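Here it is, the structure, as structure tokens.
Here the complex is missing one protein chain, while the rest keep their positions.
A, B and C are the chain letters, set down in written order, and residue numbers restart from 1 in every chain.
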């Protein structure tokens, strides 16, 4: 069944006429994603690769019944783009944009409380339900339809690990990049919950990294609620404290959020911890 | 059964050491209200008429299990007092304070969405469930335990009309002053709903005035949801447009909110309209 | 509290909302000197705190200095709805291609600030709202976020075809919202918001400006409170405000003194219902201090239309005997000889009745009784 996106996903691309927006629109369409509309204020009436462009999300939704959105606009305009999609009652927003100020995200999450819209990201690589739909910048070649759910704070590291799963023949149900920022719309627990309920998913891989306590919360959740086997990887064991490792969220601040703590939490929760990406194949073979 | 307040109400008085706060604390206690605590920052540890005073509502609640609050602090500090009571998870806040800026109230109501606390007022005369409890500045002499529910935007006009109901022997279940401001926490419809469900209440009197459309919404609600007989009075038939008639909310702005419209809406909804306070006795006698 | 167009325009300019090039003048001489720095044709606009100045002849276009002189002469001192024009705004004219409406106000039903826009500008927006509600576009402004650009854009693309104009509109509405929230307004309005062309580029400009502040929030904005023009207000209402009374002057002949706004309105209504004409709304509030009573009686009786007075008090916290005593004192101090009917019910009503027994004041038992008696007294 896959989670979050599938063949019924009708996508509107916010920032479709930009460099990244137009390129990835083409990539997503080639993958089979139903990109029904684009939005760029002032460019309404034009089209990109045959996709009609609108001035507003509201208009785009009225004309095309879009239910999901992907945001490629620059960080400075991304919060308004998110609010616009929420206001238009889009079900799922995937925010690729990177560099949104943390306090803007705090406001956005407060605003989202009680709303039906789900936000994935920001600073997300997107989502792919292999064979069905791709909403993001993930490279198709790393994925194949299958039974492993993958959720990750990272981009290329996800492709790396997923490619081993793919090569080994298990394939993925859905792969979600939740984003590398400190404050994000959808976290590990949200995704675990969906994977637990998803029939297609038989095992789950969590790819975490230093910073925050999202991995620890996932471990708690797994102890209490999960029956499917879970595998975990944590990046940043050698990262020094108080240094931002690329992602705004990947930082050991005030001695908290170390890889060691996270690995311990995983082990305590019975998660099979992998230390090298290619190990995933072997470990999966023990349960599948 | 009465609504909103009864013998289980445990009241904290915010602003208990002020002139109005201390006077009405005494009045309420004389009426039988369980005033369990007072709050005045900096006066914690003292007492007013034997009621212990605390520095914060949180402390007051922890020590006395207060479930309701009445706010007597000046308008300038009233929003903070409301937020404090909401934060302490007080069930019912009755705000007597008058003169809170409208935009502050807009914020407060937005903040209250989804919270379990009910706010009555601001600029309310309070609530009385005769014989059981009084949370407000209403004079005891006008009321007697009985079967008519009264809800009103006004103060003395309510006492006036209620005193006729009292004199005629019907008495009141609960009398609520919802407040004379344009933006208030509890409106006519909220109270009608409670009265409809309240076994003690056999008939309801709505006392409206010019300004806004709360009476019209009440009329709509009555058509769709009420089975008990409803009586209505509207003050301000002779009020000129664009002039604030005392209450911040009593103003015909942009030609909207006239007494004529409201009376028409009442009549359409089958509400028995009374034009002189003393008429209420006759009209009630037809159904009771 | 309302302020004048020219004051509102100054606030607009501080918030980067474009207005015409314009100057205020308080006299003919000043107008002539101000005009030197402006390009004709110049529009001369009466500055008054009521609407309808156009119909009253308070707005005129001058194509040269002679016309300007005659327009200023005719407008300064003009009476518009009871208010004397004491200043005129001189503004350069533009060639208006279309007129829009944009305003922000509190929507009581939505419990929120709303942005109201319409392509039918330059007209009475309330009338547009009644006759063609579909021409009014309303957007709820989230109170914690303020107006977001996408919201203005949603409206903007319904009003304009041109992306530059939409961006203009976004900037103007965003700044209008900032004014509204920064200064605790109850209304900010541009009507008309005009479309015109400069060097073949279409632009939007505020041709008129209206700002009303929330009286309850003025304490936060002393610089705005200072803009209050007491001279333009009804003197009796100014006096009442000073005495902490809530008073509105009306045209009738029965003065009323009441405690509580609702009861005061109900008293007026009842007077009308029984064939009288209320001279005022007056709420003395919860206090029964003799000083307040005296101030109230003084203000009432200064209105030469007032031929009789009804005092209607529901005493709860207020004690009726206090009111009676205050009333007797006020009558004596202010030498009041008008017929007075007092209906004092509630706390200590019997004492009050006793106090008034030997006075010229007529005692009434109920509101209706009081109203009937005061009308009878009036008709003599």
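General remarks:
As a convention for this text, contacts are C-beta pairs under 8 Å (C-beta built on N, C-alpha and C of every residue); 3 or more make two chains touch, one makes a residue touch a chain.
Note that this is a predicted model, so its numbers are computed, not measured.
The chain that is not drawn here is touched, among residues B:10, B:24, B:107 or B:262, by B:107.
Residue A:277 is the one among A:15, A:44 or A:277 that touches the chain missing from this view.
Of the listed positions A:66, A:219, A:250 or A:265, the one in contact with the omitted chain in the full complex is A:250.
Interface note: of B:6, B:26, B:56 or B:193, the residue touching the hidden chain in the full complex is B:56. The missing chain lies against chain B, touching residues 41-42, 44, 55-59, 80-81, 83-84, 87, 107, 110-111.
Along chain A, the points of touch with the absent chain fall at residues 23, 27, 75-76, 99-104, 106-107, 109-110, 137-139, 141-142, 152-160, 163, 180, 182-183, 207, 209-214, 217, 233, 235-240, 243-250, 254-256, 259, 275-278.
The rule is simple: only the chains that are shown with their structure count from here on.
Chain C has its Cα centroid 28 Å from the Cα centroid of chain B. Work out the mean CA point of chain A and of chain C, and you get 55 Å between them.
Contacts with at least two other chains are made by residues 142, 144 of chain C. Across the assembly, chain B contributes no residue in contact with two or more other chains.
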